[in-house]
Every structure is written in C-alpha cells, then in structure tokens.
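A single protein chain has been omitted from the complex, and every remaining protein chain is retained in its original position.
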Amino acid sequence: MAAREDIAEVAAPRVGGLTFPAWQRLLTVGVLIVGLAIPLFVRNFTVFQLTLVMIYAIAILGLNLLTGINGQFSLGHSAFYAIGAYTTAILMDRFGVPYALTLPVAGVICLIAGFLFGLPALRLEGLYLALATFALAVATPQLLKLSLFERWTGGVQGIVIVKPDPPFGLPLSQDQWLYYFTLAVLVVMFAAAARLISSRTGRALKAIRDNPLAAKAMGIDTALYKSLAFGVSALYTGVAGALGAIVIQFVAPDSFTFFLAVSFLVGMVVGGVGSIPGALIGGAFIMFVPNLAEQVSKGLAWAVYGVILILVIYVMPTGAAGFVRLVAGRVARVVSSNR
Amino acid sequence: MTTRRTLLAAAALAGVALVSSPSLAQKKYDPGASDTEIKVGNINPYSGPASAYGLIGKTIDAYFKKVNAEGGINGRKITFISYDDGFSPPKTVEQARKLVESDEVLLIFQSLGTAGNTAIQKYMNGKKVPQLFVATGATQFGNPKEYPWTMGWQPNYQSEGRIYAKYILDKHPAGKIGILYQNDDYGKDYLKGLKDGLGAKAASMIVAELPYEVADPTVDSQIVTLKSKGADVFFNVTTPKFAAQAIRKAAEIGWKPVHLLNNVSNSVGSVLKPAGLEASKDILSTGYIKDATDPTWKDDAAMKEWEAFMNKYFPDGDKTSSFTNYAYTVAQSLVQVLKQAGNELTRENVMKQAANLKNVELGMLLPGIKLNSGPNDFYPIEQMQMQRFDGERWHLFGPVMSGEIGGS
Amino acid sequence: MSAHLAVRGLRAYYGQTRALHGLDLDLAEGGITALLGANGAGKTTVLRAICGMIRSEGEILLDGKAIGGIAVEDVVRLGVAHVPEGRGTFVRLTVEENLGLGAMIRRDRAEVARDIERVYAHFPLLKERRRQQAGTLSGGEQQMLAVGRALMLRPRVMLLDEPSFGLAPRMVAEVFEILKAVNRSDRVSVLLVEQNATLALAFADRAYLIETGRIVMSGSTAEIGADENVRRAYLGY
Amino acid sequence: MELFLHQLLAGIATGGIYACMALAVVMIYQSIDHFNFAQGEMAMFSTYIAWQLLAWGWPYWGAFAATVALSFIGGVVIERTLFKPIRNAPVLSHIVVFIAMFSILNSVAGFTWEYTIKSFPSPFPSEPLFGNRLISAHDLGMIGITVVLLVLLYVLFRHTRLGLAMRAAAANPESARLVGIRVGWMVALGWGLAAAIGAIAGMMIAPIVFLEPNMMLGILLYGLAGAVVGGLTSPVGAVIGGFAVGIVENLAGTFIPVIGKELKLTIALVLIVAVLMIKPSGLFGRTAVSRV
Partner (left out) sequence: MHGASGTTARLAEAERSRSTLSAEGAPPLLAVRDVVVRFGGIVALDGVSFDLPPGRILGLIGPNGAGKTTLFNCLSRLYTPVSGDIQFEGRSILGRSPHRIAEIGIGRTFQNLALFRGLSVLDNVLVGGHTRTRGDFLSDALGLPGVRAREIALARAADEFIDHLGLGAVARLPVVGLPFGTQKRVELARALVMRPKLLLLDEPAGGLNHEEVADLGRLIRQIRDDHGITVLLVEHHMGLVMSVSDTVVALDFGRKICEGPPALVQKDEAVIRAYLGTATG
C-alpha cells in the first residue's frame, strides 16, 4: 500500500484525475460528518425532506454523467426514474422482495433500458436528441397506464408499498433509517461517479463530448461509450427512482411526468453542469425552492419560482459549481498578484 | 421550583373546575386544536395541469374567513393551511407530512385528486390523522374497515355511472353506447359504474369506448370515430375543457346522440356556455349541487346567501364556476362536523362525528339531497337527481336516486 | 502621411493572462503593414482587439477618432473588414449567401452584384460552388471565401489573420496579388498577420515585430528584413 | 372507408393546429438557433391579451392586430431584458431560463385570468362550408392563415437581406458581427417575430381548444413533433410535418387496436424518433455538412 502511494507521489504532478486535492478530501469528510449528524437533531419531516434531496441528487448526478460529462442531452430522465421506482414497487408489492435487494435490480434494469434507448439516440445530436428524450418523458405516464401491463403496474391506481423499519432493532425512526440508508447509497454512488469521471473511461466520455470525430480517431468506440453512458446515467437515475418509491411509499403514473425530467435538468444546471457536488446543490434547489416560492405567494408560486431561477442563472450562469470555480479563480488571482 | 409547583396546582384547579361544570363537555385536544384555534390542512393543485381545481382551495379559504369573522366554531377560529402539490403524488406526500408533522394540523381536509389521496392514505391512517372529505369520487376512499381515517364526500363516480346505466336501460334499451373517457382513475371509475349497471348487456350495447389523455390538444378525432361507429347514446366522461370540446365538435359534425354528461363537467358557466348553449341543448346529466348560473335558483335563499358570501369574501372568485359552490358546500360540511365535535377536538372524535351525519341539509345541495354517514357508511352524499339542459338551464327530472355503492 | 489606424498603449487580456502589454502601432493610409512574431506573441489578439472582438484598454484611433470600446459590428460599419483566424464561414449558408453577407451593410445593390462577380473572377472555384453549402468547401476554399467576403465590404481597412493558411503555394501567390491589387486600386489599408515572414515582408511596406505582447522592432520591411536576428529567426537565412 | 375519410379530414383539421405551432417553433429556431420551451406559453399569454381586449369591447380585427403588435414588442423586450445579459452563458442555462419563463407566464396567466376555460371567437363564419360538416370554416381559415404566414416567412428568409442577416446571426454570431450585422437586434427581431407568429397561432387555436393557461402544453408537443418531422431548418417542412403528425395521429389512433387508442400521444412521439432515425435532420431539413 505504502509503495503504491509512493508511486502516486512521484507521478502526482501531472496525473490529474488520480489524486484528489487535500482540501477536497477534507471538505468531503466534513460534509459527511454533518450529514451523519443532522437526523439526530431535526424533525422527522425534515429528515424526510433531506432524504428526498439526496435522492434527487443521485438522479441529477445520473443526468450529469450523460449531459455534463458525455454531452448528450436528455429531457427524458423521468422515464428512467419511473422505471426504477416501478421496479422496486412491483418487486416489493407483488413478490415480497426486501427493499434493499430491489435497488440493484432497479439499477440493472435501468442500465439495460438506458443502453437500449441510447442505441437509437446515437444517430441524434443536440436538440434532436433533446426532443426525442422529451418525447420519451411525455410518453412515460401513458405507457405506465397501458392496460396491457395493468396486472403489474396497477394501472392508473399505482402501487402503494410499505415503508421499511430500521433493521437490527436500531433505535431510529423509519425516516431516520431511510435517511442513513439513502446516505450510504449516495456515498457509494458519488464515489463511484468521481472515480469514473477521472478515469480513462471518464476522459473518453469527455472527449466524445468535446469532439466526437477526434475521439474516434483516438480509438474511442464512440457508439459503445455513448450507449453505455446512457445506460450508466439511467442506472443512477433508476436507483434514485427506486429509493424515491421506498421513501414516498407510492408509485403512480402521474408521479413521473416530464415536469420531473425538467426538474432534474434545472437541478443539474443550477448545481453546475458536470459537477459532482453540484448535484447535491441541485437536489436541494428543486426540493426547497418551490416551497419557498409557495411561501412568498400562493397564487403566483411558479412565477416566483421562475424569477428565482432567472436570478440564479444571472448570478451564476454556469451553476453553483461554476460560480465557486470563478470566485476561487478570482481569489487566487488577487492573492497571487498581492504576493 | 416554586413556579412549577404553582403551575401544577393551577392545573389541578382547572381540572377540578372542568369536572365541576357539567354544562361544558370535557375539553380534550389533539395537536392542531386548542381553546382558540382549530388547524385544518389542505392540499390542492394550485399549479400544474389540474390548476383549475385551485379555485376550490381558494373558496374554502374564503369561507373559513367568513366563519372566523362570524365568531368561529364554538368560539375557536379556523386556521386553514393549504399547500400546492401541482397534482404530483410525491409532492402530495411531502405536503401531507409537512401539514401533519410540521404544522401539526388537526386534520387534512379536501385533499384533491385520486392519485395524491392514494399516496397519502396509508400514511394518514398510520398516523391516525383524519383525511376528511377527500376531493375525489373514487370509490376507494369510503372503506372504514381498512382505512378508518379516510372519508369521501361527493357521490362517487361509480354510483353516478350506475345511475346513467339505469337511465339507459330504462329509456334506451336498444341504444348503441359510445363512450369518451379520460384515461385515468376518474374515467375508469365511471366506466366501471356504467358497465356494472348495464350488467350483461354492457358488451352488446357499448359500441366504442375511447380514452383521451389530459395532454391531448383536442378530442375531435374520438368524436368523429364515435359518430361513425353509429353510437346513438354518448356517455361523456370528460373534464370541463374536453367536455366543451366534445359538445361543440358533436354539434359541428351534426351528431345528435342521447348525450349523458358526467357531473364533473355540467357547469353551465364554465362548460356549456363556452361550448355553445344551442349545442348543449338536451344534454342529460346528474346533479346534487345547485348551479349558480342556472336561473332556476335565481330567487333561492341559499343561493342569495352564497352570492353574498362570494361578494364579500371572495370578490375575485369566478361565480360561474361550479367549483366555488362545491367548495362552499363541502366547507359547510366540515363546519358541521366540527360543531358536532364540540369541545372534544380529538382526531378520533372528529372521525366519529364525520361518521355521524344524520340528514344534514346544506343550502346549496339540491332539494331532497342530504348528508348521511355512519360507522359503516363513509360516503356522505349518495344521492343525485337526473337533469336535462334546455338551452338555458337545467331541469331536474325523475326521482332522487342513490348510488348503491358504499355502505348504508 | 497621417496614420489611418493608430493604436496607443493597447493592453488586452486573453482568458486569465495578459496578452498585450501596452502596444503602439500605426497603419498608414493605403499602406500595408505586417505583424510578425512567434506563436502566442499576441498578433491575433491585436487584430481582435482592434475590431472590438475582445475587451482591451488603451487607445484605438481610426482616422483620428477613438473606436475603442465600440461594438464589433459598428467597427465593421466604419469600413474595417476582418478575415479572422479560423475563417468564420457560415457553414449552413451557400457560398453566394456568404459573399452577400459580406456586403450586408452596403445599400448599392447593383454595385454589390458587380462585386460578387469580381470575387468570382478572382476565385473561379467559388463560382463553381456558388450554390453549395459553404461547409462543404475544403479548408483552402473556405479561406478564399473568407477573403472574398471581406472584399465584399469594400473596406477601407483590412485586418488579415493569416490569409495564406491552408492555401496551396500557387493560391497564396494569387491571393496576395489580389490583395495587393485591391490595396492599390481602392486605397485599402491592410494590417496583415502572417507566419510566412518572407511572403509578408515581400508584400508589406512596413512591419512590426511582436514578442510576448510587446513591440520589439518596427520599421520599413527593408529595414526589418535586413536585421540579422529577424533573418535568422523568421526568414531562415 | 367513410371513417377513414372522416378521420383524414379531422387529422387535417388538427394538423392545421400543429402546423401553426410548428411554424412558430421553426421560426424561433431560425433566429436563436435553439428551441424555446416557453413558446407555447408565450402564444397562450398573447391570446389572453387578445381575449382581454375583446372583453373590453374591441372589434375582432382591432384586437387581433393590437395583439400581434404587442406580442412582437413583448418578444423583443423579453430578448433585450432576459436573454441579452446571459448571451454568453451555456446553452443549458438558456434552457433553464426558458423553463423559468414557462412557469412565470403560466402562473401569471392563471393568476390574472383564472384557470377555467374561456371561449375565444373565430373570425370565420360559423356555418359549415359547402354543407361539409367535417371540416369547419375555422379549420380552413386557420390553414389558410398558416399558409399565408409560411409564404411571408419564406420570402423574408430566402429573398430579403434582413432574412439573410437573421439567419447568419443565428448560425454564427461572431462572423455575423464581422460583416457588420447587429446580431443582438437580429436575435431580438427573431424573438419578436416568433412571438407575433405565436400570437396568431394562439388566436387561431384557442377557438378550437378553448382558452386556458395550460392549453398549449399538448399542442406544443405535437407542434414540436411536426417541426422535428419536417425538419427544424425548414418552415415548409414544419408545416407539412404538422399536418402529417395530425393525420398519422388520428388514423393510427383510430385504426390500430388497443395501442392506437391508449397510446395516441405516444404514437406521435414514436413518429418523431422513427423519422429522426431515418433522416436525422427531419424530412425536409438540411444537414449542416462540415468538412474535418
């Protein structure tokens, strides 16, 4: 172990992706500690809301892997969120599968669904891909209602599922337990995403985003990578959907309209396109800002939301992550010029 | 230490005082109720595809202002907390939890939509918080055995479907029925009611059943198909906008079937008038609430009272919309329940009183229609009367019928 | 002889780094001035700063009037044509539409039509492809199109960023002949950035040498061409 | 056969709605090079303005002209105030601002004019034409207006300097500036035109679907499908695409069992994807060819 660290040290000056700067590690650990402590000090309802924030963050991260890292547009991620949610609901309700086991199944099914959708999407670029995925998002509720699948999906009624209790007699409320469960899933998935992005695969995905032709010339199988990016992105969003189903205890076609897909997009942009921690900020935004807007004015809640959104884009045109980078850059410049 | 002891003593004294005054029932409170206040929660789609229903929440809010202005209920003011869920079930869950856990309301009243209510039903019953008078006609909300904390209010869709079936079997036994329905729980409930009512004859009589989606721009294509399938009875299960479209399109292409329009969309002001009064002539529907735009009730005392309320407390409200008088009436029902609960404002007692409505008459209900509920009957309104539109107003005809679905 | 275009104390940033550090240059009326320098010295930045494509500090005078801080399109409307690095082709529009756009601010339709023919006469290849989408042209053809488009403006000042880029040697000679002819006949002042120093010095009458954002030498092309260091670094003999 | 004919005509009638919207979609795409999600809401809002003017007693054509003019100004103002400051922000940020606009317009319209449906008058006679009951005078009038708009736009874009300048500004702003085009104003003009066309589309569509804040949601989707099927770069294609979507949707909805009935919406979307698979830039769209 020590030997490998040494190698890393030697190569460190240039190997960007392999080593995360110390301050980032420190910050991550700090956030994690706060994350672990929070549920012990706030109401169950707040715990529940924070759980949803994490779930949205995972979904947004999924979208980010596709759009931010690989440059493929999607307005259809509500579809994968729905597939994940329904997979979990059906497995729990119809087959009595324990909730934790449904997550990998939901993930794999979404991986396959995303990969398959990614194949035809290969021929589409930019706006056209956005529109095709938009179509997917709009069609999703209708497909979920389809009478052919009603036996499984419960049709328009949806499926009500039971909220799990904490295991091993832990002295936690259901909400607290689900919070920690979600947090664990989030940490694993964020860490995996961080590694992926800084790896060979991540570079290939970004190369495709920036210049597909040149990427091909570098020997990157763009078709495969793009489809897989779609698959992995769907996997993330699908796992989020599965968690969402468990936390909300209910799935129905109306839960997965294209407004959800739009929310993910908003969350991604507000948090910062391509940024991993940004996904958390995006999740918090789409969770809390509509409520805030409602507090300002009930009748004009969405107008208030729109205005907030515009202001956010004005102040941070590249999202929270870009804003932080910009400020950090300015500070660095000032510091260096003072030296 | 002293303060605490004093407090304890005071409390003991107060207890003695309560016991010793038999005129007042024992004061008992659950969260959300106190000597001065009753907190009522509500969830409504103020935004999103179903935002037209937001009017219901606004009207209820206005009505409770009136109640408060007139002294409240047994001296307590109603605090009405209404949140927007945009018709999205996950949001409904969040808002319900906020109301129960954060705002600590006594009960949730008139939460709107089948999916949203289904989403929170288990939670509400688990928490033992009343989910009272839900704003949907789906049958699943009147099941006291499984869900003792959930209760419907309006006549359920299946009952209404059965009433139409009865009418068809009676008047048009050889009719060829064409159905247009919204592809969701609401549409399907009506469909089921009609089919159950028709019984064995359903298969032979129904020549076409066509769904539409809320996102569809028009239902023109469906109307054309129904006509060319030779349907002469049209069962129109649509929400106001599509109902108006269907009425107009049918007239436009010269299709004149026996037109059965569901109660959801029989507002003269917001459906028949936009669709064209001439085109709406001879449409049949059922009613249980008086329509404000119907000249029949021009001099009705209850209607005048409602108008006075609207003018004073909700002047911006759309008086032509049936949502306003619906909301007014359902709010009155809650006031009735809370009045009956007296000083025992516990959640349990609220449910007990809600299931103890006996022949309650509310001004805006059609004559002869009363609120009735019992421990096994969680459908307070089960009666409706058929009516025919003459191009100007609805004319009630036939007996007050009951839906046959539900307890009693 | 007054300066047609004069630059005083020009400073500009490129990204986070300062690219120009207070730079003076003059472009004589009807003259051809070349900017020489290594890669990254700031030549392209000078051109971009002059026509307002990037933010800069200092004075830019056209006919003695300050044009610093004016929007690109307004600088163009004063008669400054820029053949940019990377050509700036409208790839989705046809070749002829591209040329037409060059004359967008002109009102004399008949003259514009005549000028299009003149460009076609200079570059017969473009005439062959007049109805083709400009994106289908080869790199060199797009370079011709860019020069042609600039000529359509009937400019008074031309800023040329490597007009020889991607052109075959014969075409390079032709393009420079055309530019020279236009310079003479229309009294167009030309500011040229060109890596091929031999060519640039043969074409221009004055030259500036830029190194890391500063002018290090200026003078007539004869003087510059005779300098020992320039010969060694830029001319290779 | 009779049913087929009836559905075909009904398809043409609804196709007219989509074509109208598709045209507005393509219009904005031509001038800003991406798609405005708030397009439908802008059209809806304009229609409410017209409704308000009519309610105040204006004559139809007076209200019509005033609405088109106001919408044009509104479009220009939106560009100048909302989008000019973020001109250099990434495309995704623009899309988020579109979404913001969408929710603002929808919310304000609902707040101001309520969510209940309103009828909107048609300028065309209400009697059926030629005794034909299957396609109304309004349908025909709307199709006629769409075609007129199309011709006007075609002339503008293909045969005027202004149109050329607008196309250039959208396609390559930096180069457009270098030939002296005032790109900012061209984009604002594009917004104005798109808003004005949207207003006309809204006023033509509202008599059919009734006026309410959410009226454009489904239509925008189908209009989009039409625009994509026809090709986002081709106004003619968009109009033909709009009609095609209307007809295919109606016929498939009628003649394909079960799935056709329940998945009418989905069919339109399958159509988009299918067309894009075969011709990635739509049936009439031009592919931007670029050499490496």
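By letter and in written order, the chains are A, B, C and D; residue numbering begins at 1 in each of them.
Criterion: a contact is a pair of C-beta atoms (placed from the backbone, for glycine too) under 8 Å apart; a residue touches a chain by one contact, two chains touch by 3 or more.
Worth saying up front: this structure is predicted, and the values here are computed from it rather than measured.
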Which residue from A:V47, A:I90, A:L228 or A:A321 sits in contact with the chain not drawn here? A:L228
Touch as defined at the start, partner being the missing chain; which of A:A100, A:A217, A:L292 or A:V327 qualifies? A:A217
May I ask you to list the residues on subunit A that touch the chain which is not drawn? 4, 7-8, 11, 14-18, 192-193, 195-196, 199-204, 206-207, 209-211, 213-223, 228, 232
I need the residue numbers on subunit C that touch the omitted chain, in ascending order. 14-17, 36-40, 44, 85-86, 125, 136-141, 143-144, 162, 164-174, 195-199, 233-236
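FYI, only the chains that are shown with their structure count from here on.
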Averaging over Cα atoms per chain, report the distance between subunit A and subunit D in Å. 33
How many angstrom lie between the CA centroids of subunit B and subunit D, rounded to a whole number? 37
Between subunit B and subunit C, centroid-to-centroid distance (C-alpha), Å: 75
Of all residues in subunit B, the ones touching two or more other chains: 47, 49, 183, 213, 215
Please output the residue numbers of subunit A that touch at least 2 other chains, ranges allowed. 138, 142, 145, 299, 301-302
Please list each pair of chains that are touching. A-B, A-D, B-D, C-D
Report the residues of subunit A in contact with subunit D in the complex, numbered from low to high. 67, 120, 123-125, 127-128, 130-132, 134-136, 138-139, 142-143, 145-148, 213, 262, 265-266, 268-270, 273, 299-307, 309-310, 313-314, 317-319
What does subunit D use to touch subunit B in their complex? 2-3, 6-7, 10-11, 13-14, 17-18, 103, 106-107, 110, 114-119, 128, 133-134, 136, 205, 208-210, 212-215, 217-219, 221-222, 249-250, 253-254, 261-262, 264-265
Contact residues on subunit B for subunit A in the complex? 46-49, 82-84, 86-90, 93-94, 97-98, 101-102, 114-115, 118-119, 121-123, 140, 183-185, 188, 213, 215
